[in-house]
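Only a single protein chain was left out; the remaining protein chains are all shown in position.
When the chains are written out, they are named A and B in that same order, and each has its own residue count from 1.
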Amino acid sequence: MKAKKALSLLMTAALATAMLTGCGGGRGTEETTQQTAADTSAAAEKKDTEDAKPEETAEAPSAGSGIVGVALPWLGTQNWAEAEVMFKEQLEAAGYEPIIQAADQKVPQQQQQIESMIENGAEVIVVGPVDGSQLGSVLEKAKDAGVYVIGYDRLLENTTGVDGVVQFGSVKTGELQAQALLQGLEELKGEAPYNIELFGGGPADPNAPNFFTGAMSVLQPLIDDGTLVVVSGQTDFTQCATADWDNSKAQSRMDAILAGNYSDIEIDGVLSPNDGIARAIITSCENAGQPIPVVSGLDAENESVEWVWSGRQYSTVAKPTNALVAETVSIIDSLLSGNGMPATDVKANNGVIDVPIYELPPVVVTKDNAKEVFADDPDRMALLKD
Amino acid sequence: MSDGHILQMKNITKTFPGVKALSDVTLEVSEASIHAICGENGAGKSTLMKVLSGVYPYGSYDGEIFFQGEKMTFKNIKDSERAGIVIIHQELTMIPELSVTENIFMGNEVVEKGLINWEEERKRTRELLKEVGLHIDPNTIIKNLGVGQQQLVEIAKALSKNVKLLILDEPTSSLNESDSENLLRLMLGLKKQGITCIMISHKLNEIAAVSDYVTVIRDGKTVDGYAVEAGKVDENKIIKAMVGREIENRYPEHTPKIGEVVLEVSDWSVEDAKVPGKMLCKDSAFYVRAGEIVGFAGLMGAGRTELMRSLFGKNMGIFRGGTLKIGGREVRINSVRAAIKNKIAYVPEDRKGLGLNLLDTIRKTVVSANLDGIKTKGLLDFDKERAASERYRDSLKIKCRDVGVGVNTLSGGNQQKVVLSKWLFTEPDILILDEPTRGIDVGAKYEIYKLIHELADQGKAIILVSSELPELLGMADRIYTIFEGRITGEISAKEANQEMLMKKMTITA
Partner (left out) sequence: MKYIKKVLGEDLRQYTMVVALVALIIIFNIASGGKMITSSNFQNLISGNAYVLVLALGMLMVIVIGQIDLSVGSVAGFSSMVMAIAARQFNLPWYIAILIALAVGVVAGAWQGFFLSRLGIPGFITTLGGMMIFRGGVIWISRSISVPAPPELKWFGAGYLPEWGPAFTGMNNSTLLLGLVAIVVYASIQMRKFNHSGDVTGKKEEFWPFAVRIGIVTAVIGYATWLFGSGRPGTSFPIPGLILVLLIILYYLITERTSFGRHVYAVGGNKSAAELSGVNVKRTYFLTMLNMSVLAAVAGILFVGRSTAAGPADGTSWEMDAIASVFIGGASVSGGVGTVIATMIGGLVMAVLNNGLMLMGVGADKTQVIKGFVLLAAVAFDVYNKKNRG
């Protein structure tokens, strides 16, 4: 019995060895890669990551694959849907092979999509994150694999695996929203004081607090001196935030505020972080029998452009997706032609490192300037009918 | 062509993968008669009825069915019901939360302009209930009715469908004596109205009482069939045909070897958990000695099961006092686990509902009440499990291909043996058997009786609860009678007879 047992164990061991050596033989062709990769990783330990990268990319077997991954959070709003189309068109036009995937607002889904892009041999991955701080280890994996990571529209936080972020100045955007709100109030609602309410965006989006901060930098002094009255008293970001940028949640909150605070007074203006929420707010006011307040917006979604044109929504802020995509593609051009990241003065700390930021200025759109802003945009021009 | 036969099933053969369930069975049933079909469990009776009622559609079997002279090709139950054949299953199919009316017209509602005409339905229900001799409000919720009443509602439902041939699958198996009698009387009444009944039954006395013709099926074949004059059936002849051998005595011979008192219960009181104030057991007192078989006779709902389950770890009702002595020492048992530790075992009356997990294999079931018995270093040991189940398979003659097969594949008798194995594996001193032979065929019953005797001879104290008085008289050494939660009498089996027991079961002492 014992002998048999020993024999079988021996056999097992033999089998295992045979197989492992067999496998080892199969890896012969890759041996060089293995070797160099080992060198690189050793090198990576002493060198700082920035310079390790181009070297690794150059040696990677997929060098020059021209594959660019684009990971978008979802396609549920117009700007993301447009981004998908534009990235495809512009990347293909520039001779790259795009892989574009949207994550349905789910973090794990996006993590796996980015990994699959690395698997597919992407050289650059553009990331519009679902949650900018929850992609840490995946983006570091990309960095280790020698892939450039560019944040798109939102900051990538809490990771070393990011090379730069392209976005519209988010604090600036907030300032513009607030200024447009004030301008509208003066124009349409007579003398101060004005009754207003404040809305913020989805807290998981790092831009949302920035919008709010920007807007409050303009509004807070006027609230303090009594020009503006926040009747509900809710002026803190966490009170005003709209989870997941969900329009219906914003509408419920507006319904509640109107029911609770505006039974005998009129609302004059509302700070809204984007167009979807702006429309939800306006709908809520209409349902409550209030006169339409001055409402700010963001993204210049088609429906809101129409509303601005017809006077229901006072303003929106256009962050032309086209321009943002074009800027991203130009950075990709620079990277893949071997010129590294373009220079920029703006940096933002993401919790771990300082990330280069490429900021584009947004544009306020009201009924007065709509035709000028969208002069080059035939789709939106078509909405501006008299 | 039909020669006064309402139904002719000719040369029916039905095969399942690997098994020939019916082979060349022929059944002829005369119009307006009561036709009994008997046979051991697994003989093919139910399969035959499923062929007849269209559960197995035309084409899935060989042979022909003629009903009222016409060839029938049923594709499903609806087809057969349309022709006037209704089957009432052993397990009732009423929806417990709905009313009598709703159940009777379920799937067959009286609809006018898209809406149910409740007035009409209730009116017709009242008529139907009168026909089956049930005097209840049509709005009564089914779950508030007794099993016997539910059975009558099932028959009323069949009548509502203009039934011509009524098939009753073991109709009295869950009824008490008076309900059974009631049902049999109703069958005779239906016969007078020209409705034909097929009755599948184990109970030879019932067959003898009402049937005009008996067909015996064994191993998927018709083995015997003869006309009988109601009330004059040779029971032994039927038994012989069923089991294929002569059974001289339905209860094996046994000389008890009675020892010391093992279990002693006094002043045991239990209140109903659902109906406050209602007592399930009132000051019950009894004792059982080693090697003794003590019978408990009582009608359904008299409190037999309630008393036993209360003793078995306060498993039923709210305990309201009483003492339990095992081997002369008082013990407090508050959980089933504790009861098992104190060497008590309880084989429940509802085998499928309470005795078995039908998803389990034989081997898992056998050890399920004593998992500690198969542990090695704290983990379950499959070798020990297998050894245990093989042991009981041999000693109890459980018929199965392997102990790894599911208990759901076994016949009733073999399932009961598995349940008994499970309890024997806990090595009990006190064995409570609640209706251990219900729904089991004659052959298997005999084996279980022999097993009970063996256990008694090993010195175990055995409590036998049964609705069948002959069984108690044949098996027990001493019998207690229960009525409305009270023990009303204690009689030595030698002195007892059925009339005497029945009297004590129906009136307070």
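For this structure, a couple of remarks:
In this section, contacts are C-beta pairs under 8 Å (C-beta built on N, C-alpha and C of every residue); 3 or more make two chains touch, one makes a residue touch a chain.
Keep in mind that what you see is a predicted model, and the values were worked out from it rather than measured.
Checked against the hidden chain, the listed residues A:118, A:258 or A:383 yield one contact partner: A:118.
The hidden chain makes contact, of the residues B:221, B:386 or B:450, with B:386. Looking at A:89, A:144, A:255 or A:333, the residue that reaches the missing chain in the full complex is A:144. Of the candidate positions B:157, B:364, B:445 or B:504, contact with the hidden chain is made by B:364.
If you put the hidden chain back, the residue from A:68, A:83 or A:102 that touches it is A:102.
Against the chain not shown here, chain B presents residues 312-313, 315, 335-337, 339-340, 346, 348, 353-360, 364, 368-369, 371-372, 375, 378-380, 383, 386-387, 390, 404, 422. Interface residues of chain A facing the missing partner chain: 1, 4-5, 8-9, 11-13, 15-16, 19-20, 23-24, 27, 31, 34, 37-38, 41, 99, 101-109, 111-113, 115-116, 118-120, 131-138, 141, 144-145, 157-159, 202-204, 209, 238, 241, 243-244, 351.
The rule we apply is simple: only the chains that are shown with their structure count from here on.
Annotation: 69 Å between the Cα-based centres of chain A and chain B.
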